[in-house]
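What you see is the complex with one protein chain gone and the rest in place.
Chain IDs A and B follow the sequence of writing; residue 1 opens each chain.
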Amino acid sequence: MQQPRDIPVLSVENLAISYETRRGDVRAVRDVSFEIQRGEAHSIVGESGCGKSTVAFGIVNFLGRNGKIVGGRILFQGRDLVGHSQEELRKLRGDRIAMVYQDPMQALNPSMRIGDQMAEVLIVHRGMSKEDARDRCIHMLEQVHMPDPANVMRRYPHQLSGGQQQRVVIAMALLNDPALLIMDEPTTALDVTVEATVLDLVAELQTKFDTAIMYISHNLGVVARVSDNVGVMYAGELVERATVANVYLRPGHPYTLGLMHCVPRLGMDKADSFLYPIRGRVPSPSNLPPGCVFEPRCDFGRPICRQKCPELREVEPAHWARCHFAEQVLAGELELSPDLVPDLEGLARRGDGAETVLSVEHARTYYEAPSKQLIGGEKQYVKAVDDVSVAARKGQTLGIVGESGCGKSTLVKTVIGLETPTGGDLEFMGMDISMPVSKRDLDLIKDMQMVFQNPDSTLNPSFSVGSQIGRPLRRFKTVPRNQVRAEVIRLLSMMRLGENYYDRLPRQLSGGEKQRVGIARAIAGRPELVLCDEPVSALDVSVQAAVLNLLLEVQKEMGTTMAFIAHDLSVVRFFCDTIAVMYLGQIVEFGPAEAIYAPPYHPYTEALLSAVPIPDPRMEQKHIRLSGAVPSALNPPSGCRFHTRCPRRHLLPDGGKICELEVPPWRHATDEHRIFCHIPLEDLRKMDKVVTIEEETHAG
Amino acid sequence: MAVAETTSGSATRGGADGWRQVWEGISIIFRSGVAVVGLVIILFWIFVAIFAPLIAPHDPLAQDSSAINQGPSGLYPLGTDNLGRDMLSRLIYGSRTILILAPVSVLASVAVGTFLGLFGGYFGGLVDEIVMRVLDAIMAFPTILLYLIIISAIGPSALNVVLAITFVGSPGVARLVRSLTLDIRTRDYIRAAETRGESPLHIMFFEILPNARGPIIIDSMLRVGYAIFSIGTLGFLGLGLPPPTPDWGGMISEARKFIWTNPLGVLWPALAISSLVVALNLFADGLREESTRYN
Partner (left out) sequence: MLVKDYMTRHPSMAEPSMSVVDAQRYMWENGIRHLPVVGDGKRLVGLVTRQTLLVDPGRLGSLDVWEISRYLSGLALKDVMIKARDVITAEQDTAIEEAARVMVENRIGCLPVVEEDIVIGIISDTDLLTQLMEMMATRVPGVRVTIRMPDVKGELGKLVGAISAQGWGILACGGVPAPKQPETWEAVVKIRDVPRDDVVAVLAQVEGQEIVDVREI
């Protein structure tokens, strides 16, 4: 099976890569060393800008015009890649190293059929005949569990869903039986349930084809699921490297420790689960600290850390860390300072009698879709939101969770008036809000504001921070004109931003800072309700924690009610009081946060919980996967919309025939917790918890 | 995709930042050799236009019947035209005409076009359709034909030249602005402005327009080149400024009849027009390339 002294498929030694820019050389990667054996899955995890993708590009020599390897070696099966000619590298890349990117359309030609593109790989590299190539492609598509491969071969990329495109790309990468497969965030753009199936596929391929996999990601949950070994990168350096269990449970570097503490975990209870953000920010490559690169942000820093840069050393067998005090970190002597966490006692929890601020009953928002016929023809509607009822109580947070296409964004846009509802009753503070924002009273507008998802587009690039926060103050006349500047500075300090931010332009700010300015702008007018549309999904993990804590503080201080949209169930649990789970325009489960994460579950909630990657190797998770894709909202399935994919249909007589025919009833597990399903409550209650910790199962 | 959390280099106050931006803009120009060449030529002509009375050896309107269609000589360095007027002086004074009319026309077409483009792009729907169809109709006509129609309808004069060029040039600007608007309109900060209940006018002019200025400015510079060329064309067709005002295009038109006896009469104004147009193109191109180089 394996040769006794196996050559690692990939061996990276002290790699350093720099880019030439207008302002001189930028050292994007400064010292990275790791090894991957045949059949091993090795992840490189780190936040954006740490250089992990650059390492991958360096390996496949994809650095672009101005990138160059300035130090170290890359050995592929024992041979130094750096010395090869372009021609040799081209063959190697095609034959034995394959790469899969985050965006499948980077690898797919939109104007060629899938079958032609895949076969091309074989015909060019192996000189196969067209028929043989085609057969092999179909075989490979079956290996990646693509339904109806022959049909897929005839289609164009845009006719496939994101998950299917990614499967095709993986299949293409495997056609030449590569020894090394590099995957750069391949599932980041996919929905959680689809991501879970792709990750299963990767694990299966690893054993079947004995391929070495280098997996790059910023998502700690995904990394915990796929890897055998993990390397943690920070600011261009590899700071820790060990087995997945060690990295997650016994880290040897303060940065890794910090990362583990700022990631929300699904299994944790809410009240005593604080997120500890890592203070400070990543240094820019042109402005590195002397000595240890993490020292400015490290709670454990000592004078030696400022003077001398630590080496990556083996602190215990198969566990490397780049820290002068790695042994102490390993032994658990590093304590996180409590002042990183806001004091959250007294936060109004689900107080009885708290008034309802927002009430949505049977809301519907349909978009007209262009009819298929040129003239006349029946009108078709995209039923983005179809009979949704939710409520939010004063001072509490309502979470809305669902995958792409479920209608959560449309729901929020309808509430705030960027979309007009087609039907239903929407009330905010007792007043009707079923009209677009242009027709609303200024007072009403002032009391409902929104925080947006993308920090890069949430601020107007042409105006300073101060003027943008000041605008709502002036418009809503929250304070007299001569006090606007003072108020802006007060808001900035609430966001932990100094007065010097007043005159800065958005392009001088980091992503987290921009998002904080966006929050300040939203709360400037002291609104009653703040809608947050995935406010942290585009941020790095360590920054997410800071922003989430900030939102909690704001809520505490100002008593604001919040609605929080997310696709990540773990974030929502930490943050929300009540949660609504949406699927294809409808709410399938609604109730207090704790109730959602424990049985009884709606089958879709159960599948979502089983799919979320958990950043803790000890957690056992059920393995429920949904087949097929989300149906189109133009023509949703009859009866229960989830019936086409429901893994629990067999619990009902006749294989769940009723699910196709009738709209489900609401099952009320408690006064506050309801589930939209035909399956009777007793059966739903009998389901096991989706997530358990290993110790729990042993203790029983 | 997560956004990198890095410190940026500068933390300057807004006022100083304004100057820094200007300086950065200027330094971009100097980085591109091409842009510098263009700039030099443009500045040369501006200089000529400003100091025309001091530079020109003769009165551009003075006729000397003894020196008709002569080639270059000591008295008339570039020769004379068919009415005995000094070419050099006419050339020099002609620069004034062009250097005033062209920017003015461009300014007008940019103003009109921006307005239309913002409206169409922001409101979409019926408004957009109407505006775009009308503009498409205008653009469907060959430019020369349009000029002919307009000038023959309202008569030749400096103002009418400006009007004609504005009419013909706005659709192009409108298209550009519209596509910029369509793109910017999808950004979250526009959403944020809408959720504040800002009026459409405010959003168009204060949220969208400031972020579209880059491409509009560069496009305008190219348009000045086209405008110069158009003014020359109009002059050539006899539709430009009425004589005896020195007008490069008009000079070509008059000299054309005598091209066999005095070819230089055509050459000098043609060269003048070309140099300006080329210079503006170089300048705009150089700027554009330099500002997008490190993307």
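Keep this in mind: contacts are C-beta pairs under 8 Å (C-beta built on N, C-alpha and C of every residue); 3 or more make two chains touch, one makes a residue touch a chain.
These numbers were taken from a predicted model, which means no experiment stands behind them.
Within the full complex, the chain left out of the display is in contact with A.
Here the missing chain is touched by one residue of A:Glu20, A:Glu120 or A:Asp210, and it is A:Asp210.
Considering A:Asp25, A:Asp95, A:Asp387 or A:Glu553, the position touching the chain not shown turns out to be A:Asp95 (whole complex).
Residues 1-5, 7, 9, 38, 77-79, 88, 91, 94-96, 125-127, 176-179, 209-212 of subunit A touch the missing chain (whole complex, contact as defined above).
As a convention for this text, only the chains that are shown with their structure count from here on.
Those residues of subunit B that touch subunit A in the shared complex are 1-15, 17, 187-189, 191-192, 194-198, 207, 210-211, 294.
On the subunit A side of its complex with subunit B, the touching residues are 21-22, 47-49, 102, 188, 218, 281-287, 416-418, 437-438, 440, 442, 445, 448-450, 452-464, 466, 471-472, 475-476, 500, 502-505, 507-512, 514, 518, 521-522, 538-540, 542-543.
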